[in-house]
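Just one protein chain is left out here, and the rest sit where they should.
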Amino acid sequence: MMYEIIFYGRGGQGGVTAANILVFAALKQGLHGQGFPFFGAERRGAPVLAFARISDKPILRHGMFYETDILLVLDRKLIDIGVTKRVKVRDNGVIVINAPHDYKLDLEKLSLEGKARIYQVDAKKIALEHNLIVAGWPVVNTSMLGAFSKATGIISIDNITSAIKEYFSGKIGEINAKAAYQAYNELNLLMEV
Amino acid sequence: MVKEVQIVKTGIKIPLAKPKVGVAGKTGFWRITKPIVNYDKCVKCFLCEIYCPVNVIRVEPDQGPVIDYDYCKGCGVCVDVCPTGALELIQEE
Amino acid sequence: MTASSPQSPKPRPPLPYNMREVVLPGDAACPGCPIPMAWKVLSAVFGEKMILVIPACCSSVVVGAYPGNSLKASVVHVAFASAAAVASGIAEALRKRGITDVQVIAWAGDGGTADIGMASLSGAAERNHDIIYIMYDNEAYMNTGIQRSSSTPYGAWTTTTPIIGKTEHKKDVAKIMIAHGVPYVATASVAYPHDLYAKLQRAKKIRGFKFIHIHAPCPVGWRFDPKYTVRIGKLAVETGLWILYEYYDGKIHLSGPSRPYIDPKKRKPIVEYLKLQGRFKKITEDKIKEIEKYVEQHWEWIKRHM
Partner (left out) sequence: MGKLVALTGNYAVAYAAKYARVDVIAAYPITPQTSIVEKLAELIESGELDAIMIRVESEHSALAATFGAAIAGARAFTATSSQGLLYMHEFVHWTSRARIPAVMAIVTRALAPPWNIWPDHSDFMDQRDAGWIMGFAMDNQEVFDLTLQAFKISEDPRVYLPVMIGLEGFILGHTTMPVELPEQEVVDQWLGPRKQEYVIDGKEPLALGNLAWPEDTEEMFMEIQKAMDNAKKVIKEVDEEYGKLFGRKYGGLIQCINCEDAKYFAVSMGAWSGDLIEAVNKLREEGYPIGVIRIRFCRPFPYEDIWEKVKNSKGVIVFDRSISFGAWGPLFTDLVTGLYHYTNNLPIMSNVVAGIGGVNITYNDFAKLLTSFIETIEKGDKPPVFTWYHKR
């Protein structure tokens, strides 16, 4: 099996870090992983992509992709301004959106090849609850990994949290792992298309 | 008597760019804080317009600074250089 | 002719309005970036009629991707070490073609000037080509992620001086240019646009090679909140660390904003400047003493040539 995953976030939200942690987590699950940033200039607050691949066999593919199995949207405003349209989600794809509980999704703003399960999690609220804020930005990347685990079942939450604790040593790792676990539990299915 | 250089355009694709507003898109989307104006404190000293790194502040002589929020990056330089506190940085939504 | 400091709101005459048309909003600079600030002053002096010769540096990215360009002026992107050489070629071609209504400006960062571009800079200066070479100095290789350059100040953190900090003092390129005997050398700062404006007006009238070293505080690289770009630029002058002057007719003319600080007692303590910047967070007392010594030596040199 091979899963291609896109983290669509804003500069400074830790999309690349999340992609890298996912590789750690995949290894813990006995799988192969690949994580990398969008190759270009990033700017804090501006739309930016990060990518990951997970497979049960060594991964031979390289480079960026714009068709994906899983789309993780780290800020719902990216959907509002229409940039998420650039990423096509394959049939039976999964989308997780960091958005408030009452978020009204406009399906026109997404590019779906076929069926898809679309989830919502308020990673921003979780970050604020755990006082996870860096330079004025709520840290949502680790929560999104927890949500990813619940939404796709590809990687167990235990492997996600232990990868987070390995990536961030000490207290920071603890808090981020808790946030991921909370997101795992608070994930909510928005709609099935 | 060789004449001036002749520009003979063939329309081939070459790395030549032309002036454009918003080469990095609507950079207003980047910010999480934004400057707002309370006009009664403004003395029209133009410092905000002079220093604004995105060149989106226009000080109207009779009214005061007008900011184009499509492109304002929310850096806050205008707020810091304003001598009278007429500009204030607020958290966005 | 001093720029008004934030305390006294006496309005300064605004720079001419045509600084509104050349620097176009929505460029790729980081919030609080000093580069477009300086470009606005250039545009107030030269309008569209300038050809910026830009080697590899932040500006190469700031102007945006093809087919767009964030400056309503001419730009020539060139290889890292060649700004002065390409500018020389352009200037001579325009001279040969009798074109005199456009200003050739080599616009390079500290790396592109003080390090990789030093040979071509020295060559162009020695040949006295009719160009303005502007070194905007954000004091490290910012475009590639804040690596140390020879222009990084003593003690500063960079990604290649991550623990001990830089162990050499800043290479003083303006002093090197004075040694070349070029007709005009000046130091400036994005925090003092009127001062920069006046220096560009003077440089514009001088034939031959002009060099301007602009201090350009960089929020991301120096680790400070983007709203403080101008404040930190001013503190650099008010602490005496960055000295604004011009050199022509064989001697140094101290610029207005720096004049008070020839008297050490008038200078703000160096710590005022350092404490706002994350790159100096771990600086030790003895290193601050070393910086203070450097500042004193620099002033002594200035006084000897006034």
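Which chain is which? They are A, B and C, in the order written, and residues in each are numbered from 1.
By our rule, a contact is a pair of C-beta atoms (placed from the backbone, for glycine too) under 8 Å apart; a residue touches a chain by one contact, two chains touch by 3 or more.
What you are looking at is a predicted structure, and each value in this text was computed from that prediction instead of being measured.
Trainee: Who does the absent chain touch among those shown?
Mentor: Answer for the hidden chain's contacts among shown chains: B, C.
Trainee: Looking at C:Val23, C:Cys57 or C:Val86, which makes contact with the chain not pictured?
Mentor: C:Val86
Trainee: Residues on chain C that touch the omitted chain in the whole complex?
Mentor: Residues of chain C in contact with the hidden chain: 48-51, 53, 60-61, 63-69, 71-79, 81-82, 84-97, 99, 101-102, 119-120, 122-123, 126-127, 129.
Trainee: Write the list of chain B residues that the hidden chain touches.
Mentor: For chain B, the residues touching the absent chain are 1-10, 12-19.
The working rule: only the chains that are shown with their structure count from here on.
Trainee: Between chain B and chain C, what is the gap in Å from one C-alpha centre to the other?
Mentor: Going by mean C-alpha positions, chain B sits 21 Å from chain C.
Trainee: In whole angstrom, how far does the Cα centroid of chain A sit from the Cα centroid of chain C?
Mentor: 41
Trainee: Averaging only over C-alpha atoms, locate the centres of chain A and chain B and give their separation in whole Å.
Mentor: Centre-to-centre distance between chain A and chain B: 34 Å.
Trainee: Where in chain C do residues touch two or more of the other chains?
Mentor: In chain C, residues 28, 31 touch at least two other chains, as defined above.
Trainee: Do you know which chain A residues sit against two or more other chains?
Mentor: 43-45
Trainee: Which part of chain C faces chain A closely enough to touch in the complex?
Mentor: Within the complex, chain C contacts chain A at residues 28, 30-31, 61.
Trainee: Looking at the complex, which residues from chain C come into contact with chain B?
Mentor: 4, 6-9, 11-12, 14-15, 19-20, 23-29, 31-37, 40, 63-73, 75, 97, 193, 219, 225-231
Trainee: Along chain A, where are the residues that touch chain B in the complex?
Mentor: Against chain B, chain A makes touches at 10-11, 43-47, 77, 81, 136-137.
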